[in-house]
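With one protein chain withheld, the remaining protein chains of the complex are depicted in position.
On to subunit A.
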Amino acid sequence: MKMRACVTALLLLGLRACLSQDVRHHEDDEEDEDVMFQTRAQVSGRALVPGVRTRDWISSARVLLDGDKHVGFIRDDGSFTVSDVPSGSYVLEISSPTYRFQPVRVDISSTGKMRARVVNYIRTSEVIRLPYPLQMRCVGLHSYFIPRETWVWSDFLMNPMVLMMVLPLLIILLLPKVFNPSDPEMRREMEQSMNMLNSNQELPDVSELMTKFFSAPKGHEKAGGGARGHRGGAPAARGGALRRKTRD
């Protein structure tokens, strides 16, 4: 019963919401009519895709000002004009499904003066002038796809884990074949070399020095340890992250 009391009705979007939409449309129209008396400018420029004939790409490209508030089309020679643009500041972009262009901000003053500058959404008042009439140069193809991870032998072999396993294996297998430890001559030689290494007893061990150096401030060592733990456990952490993400 308690459950039922708390089952609340599904609330659906009011049909009247569309009325409000209508209202908005009307006001847009009025605004546009006001704008009609303002100066209307023409934004012009030229778009260029190096190495591609214009006729191959212009039919699918459009010039857009602030979304599709104003639309222009590109001519056979790559030039374009967007007519009837009221004064204001606009972001002009060339939308093409294949080629990528950098957007440009175009400012039109109330007297019809034009200025083109680099688009900066964070510092909007910053002015880095660009030539006007606009020169839109293609900056490359759109990269919509990411490459598949492919399985290559070299990747497998160069994997540190594999290297770590393979090298000791080689040493274990090959070293006894290279020299025979039961050979007395060899044994003597080895002992000599060991003595050589340990000859300088007073010199502190490098590893000891390092531990001392790093353990000096206590807290720091701990943090470092934690960090190392993290790094070592990167795949696990990653898995954890994924798990948490899915839980969300």
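In this section, contacts are C-beta pairs under 8 Å (C-beta built on N, C-alpha and C of every residue); 3 or more make two chains touch, one makes a residue touch a chain; residues count from 1.
In this text, contacts and distances are computed from a predicted model.
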Subject >> Protein name as given in UniProt for the chain not displayed, "TBC19 protein", "Integrator complex subunit 11", "ER membrane protein complex subunit 1" or "Dynein light chain roadblock" >> reply: "ER membrane protein complex subunit 1"
Original post:
Of A:Ser60, A:Gln135, A:Asn159 or A:Thr211, which sits in contact with the chain we cannot see?
Top reply: A:Ser60
Subject >> subunit A residues that touch the omitted chain in the full complex >> reply: 2-24, 27, 31-32, 36, 42, 54-56, 58-60, 62, 64, 66-71, 73-76, 80-81, 83-84, 89, 91, 93, 95, 97-98, 100, 119, 121-122, 124, 142-149, 151, 227, 230-231, 234, 237-238, 241-242, 244-248
